[in-house]
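Worksheet: the structure to be examined is printed underneath.
The complex is shown incomplete by one protein chain, all other protein chains being positioned as in the whole.
Let's turn to chain A:
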Amino acid sequence: MDCKEILALLPAYVDQELGVSESIEVDNHVLGCLSCQNELASQNALRGALKKHATYFKAPNHLENHIRAALPLDNAHSGRSGKPALKWLGPFNWFSFGTAITSVVALTLSVSFYLAIPSPNDLLAEDVVSNHVRSLMVNHIADVTSSDHHTVKPWFNGKLDFSPTVSDLTAQGFPLVGGRLDYLDHRSVAALVYRHRQHLINVYIWPVANKQNIAVKTLSSQGYQLLHWAEGGMVYWVVSDLNPRELLFLALILQAQGSQGSS
């Protein structure tokens, strides 16, 4: 890895959020690189200074009392007798009329936020991107590393309740890197990894009950490109930092391979 890649990993390194193998790569690089050493030292120094000097604001005592007093605790527990159980409606004193109105407005707003939540596909797209980033970040891109589809496809046997189409697309400029098991949309899915120049591409495949075909849709999120379609009872999600045009090309190849039923 070069300095640019190392610098991108340093924040996660100082937070100990990197996988073992990537941590070791950073270790090795930093040993021999003065500028990355300096950057690491400054990030560590900043973390230390924040932990030591930044104020941690403790809640004032009366705040806890106010909240506790507003809870509808039973008499035996709270030691207050003869008071109604539902104290929210009782003579609570920590909300003036004004703040009560504010909170009603806030609750109404939060309900409208719920109504405005993105479609399931948008949420899934977010998950796919996070999953992609994570697979790159923790150096866990493949459980089975092989460019041979005759090695990768059987590897999924017994691990999934379906058999994904695995194709070697080296001839088309997308060599197979490997495959791994992953988890999306509340189920285990097949993740196939292809490479195009320096870009890694995750292809997620899983079956759906609804056999309806869906034409390719393109999305982008957080600077990543996503493609999504469904065919033959299988859902496909493709994600990469590759440009949309080349990613679409890959989708067309995959669709062609899928319809041929080639393994």
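Keep this in mind: a contact is a pair of C-beta atoms (placed from the backbone, for glycine too) under 8 Å apart; a residue touches a chain by one contact, two chains touch by 3 or more; residues count from 1.
Basically, contacts and distances are computed from a predicted model.
Visitor: According to its UniProt entry, is the unseen chain "RNA polymerase sigma factor", "ABC-type transporter, integral membrane subunit", "NADH-quinone oxidoreductase subunit H" or "beta-lactamase"?
Guide: Per the UniProt record, that chain is "RNA polymerase sigma factor".
Visitor: Touching the left-out chain: which of A:Ala70, A:Leu160 or A:Leu184?
Guide: Final answer for the missing-chain contact: A:Ala70.
Visitor: Which of A:Val133, A:Leu184 or A:Ile214 touches the chain that is not shown?
Guide: A:Val133
Visitor: What chain A residues would touch the chain not displayed?
Guide: Residues of chain A in contact with the hidden chain: 8, 10-12, 15, 17, 38, 41-43, 45-51, 53-60, 63-64, 66-68, 70-74, 77, 85-86, 88, 94-95, 99, 102-103, 105-107, 109-110, 113, 126, 129-130, 133-134, 137, 222.
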